[in-house]
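A protein chain is absent from this complex, but the other protein chains hold their places.
Take a look at subunit A:
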Amino acid sequence: MIGSIAALTFNPAPVILAIPAVAAVLLALIPSYRVSAALNVGACALTFLTALALLVAPRIAGPFLIVDDLNIVFVVLNTFVAFTTSVFSASYIAHELETGRLTPLHLRFYHAMYQVLLAAMNLALLSNNLGVMWVAIEVATLTTVLMVGLYRTEAAIEAAWKYFMLGSVGIALALFGTILVYMVAQPVVGEGPDGMIWSVLMKRARDFDPALLNVAFVFLLLGYGTKVGLAPLHAWLPDAHSEGPTPISAVLSGLLLNVALYAVLRFKLLLAAHPGTLAPGPLMMAMGLASLLLAGFMLYRRRDIKRLFAYSSIEHMGLIAFAFGLGGPVANFAGLLHMTMHSLTKSAIFFAVGHVCQVKGSQKLSDIRGLTTSHPALGWGLVVAVAAIAGLPPAGVFMSEFLLVTSTFAHRPWLALPLVAGLLLAFGALMLKLSGIAFGAPSPGTDKVKASYLPMTVHLALVLVAGLYLPPPLVAWFRHVAGLLG
């Protein structure tokens, strides 16, 4: 009886933030990399389980944290991918240590930063305060900057520098937008902290001054859009993905981009709550289509395997932004589904790519040939994953892209043309590159890599199952959230 009451009143949100924070401190203190890798996995697993508890937790909006149907989707997906990535990371870094690319001291730093990053991302998703969300995204950016520069090669430092500069500009524009939102809210809700609380803003949005709110949204879209990797502000993304440790590439693509997207969506909701503002859709659709087409062309010219998939991330974030920009129940549903599928598939790809680069000792596409012959498990895993991300049925990505294209044909037939062109372009590029990577005479490499296939297999299985069968509760949930997004 008491237990059930406790279960009803238990609020998992603070715990989701506390676990990674405590783990980060512990990991900074533990010198043994084996222990810390295990602790890293354990902490991530615990966070994921707590995040699952959110599903049954009450929807509350306190002064600090907010739990609603929209951010639960993001938190659960985030903590799940973080957990599987930590499992992959444990096997990945063991090899990096053996080859001497990283030292135990680096790893201590790496593990602590990994948890700081997770704490920051979860805070960004759960915070009910615009300012705190901004700080959290900023912290997440800075930790990833440090991780991208971890190898300390010339290229890694360049990538980190570029990422840092562009990321800071983005984050600065986002702060300016945040200040403007406060200034819009201040005459209506009064001075003080209330002017930055999501739940308060959403209720009072009708009375806001529409012109200034529009200006604020443009800044926020450009600012957080930089972090989403939308064209023309995507320049940092390929470098950051290719030079850091591969688990970080997986986390960047699978998680951090989503967190930034979440911020954009929140502000889009705010605009949608006011009838007099400009429609945020066309802006998002334009940036989304530009990203899709640009990435589609750029994919053909890639010579580095991690850069190849970084451009593919730009393509997919463009698709997702387009879907949410298009709006309406079907397109929003497609956007949510595509975001989930992209996170799962792209991180699976990076899990495979991480080990591929280790066995071949290179990231150059010209050094990676005939994987299915030399390393069948890795090779076929990569083939399945790339086929999935390229949008071949029966993977879940196919379903979301199909929904998106049909919805576009129904509402904006002219836009379906560039959309389909972009999809086909990217598809062709990925197939072309995949045939070189996976088939033909194998290039030289080693077998001495203890790869862990479990995270990749689990992700791919989920993506394939989702393409064939989505559980009705999940569909109902996504439909509900899609309705909220308007």
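What we mean here is this: contacts are C-beta pairs under 8 Å (C-beta built on N, C-alpha and C of every residue); 3 or more make two chains touch, one makes a residue touch a chain; residues count from 1.
By definition in this document, contacts and distances are computed from a predicted model.
S.K.: Can you work out the missing subunit's protein name as recorded in UniProt? Choose among "NADH-quinone oxidoreductase subunit J", "Oligopeptide/dipeptide ABC transporter ATP-binding protein", "Protein kinase" or "Hydrogenase-4 component E".
M.R.: Going by UniProt, the chain not displayed is called "Hydrogenase-4 component E".
S.K.: Considering the complete complex, identify which of A:Val145, A:Val259 or A:Ala390 is in touch with the unshown chain.
M.R.: Considering the complete complex, A:Val145 is the one touching the chain left out.
S.K.: Using the touch definition from the top, which of A:Pro187, A:Pro232, A:Gly440 or A:Pro471 touches the missing chain?
M.R.: Residue touching the absent chain, from the options given: A:Pro187.
S.K.: If I consider the whole complex, including the chain that's not displayed, which of A:Gly131, A:Pro394, A:Pro442 or A:Gly486 touches that chain?
M.R.: A:Gly131
S.K.: Check the options A:Ile93, A:Ala140, A:Met196 or A:Ala429 and report the residue that touches the missing chain.
M.R.: A:Met196
S.K.: Could you please point out the subunit A residues that touch the chain left off the display?
M.R.: Within subunit A, the residues that touch the unshown chain are 129, 131-132, 134-135, 138-139, 142, 145-146, 149, 152, 154-155, 157-158, 160-161, 164-165, 168-169, 171-173, 175-176, 178-180, 182-183, 186-187, 190-193, 195-196, 209, 211-212, 214-215, 301-304, 307, 364.
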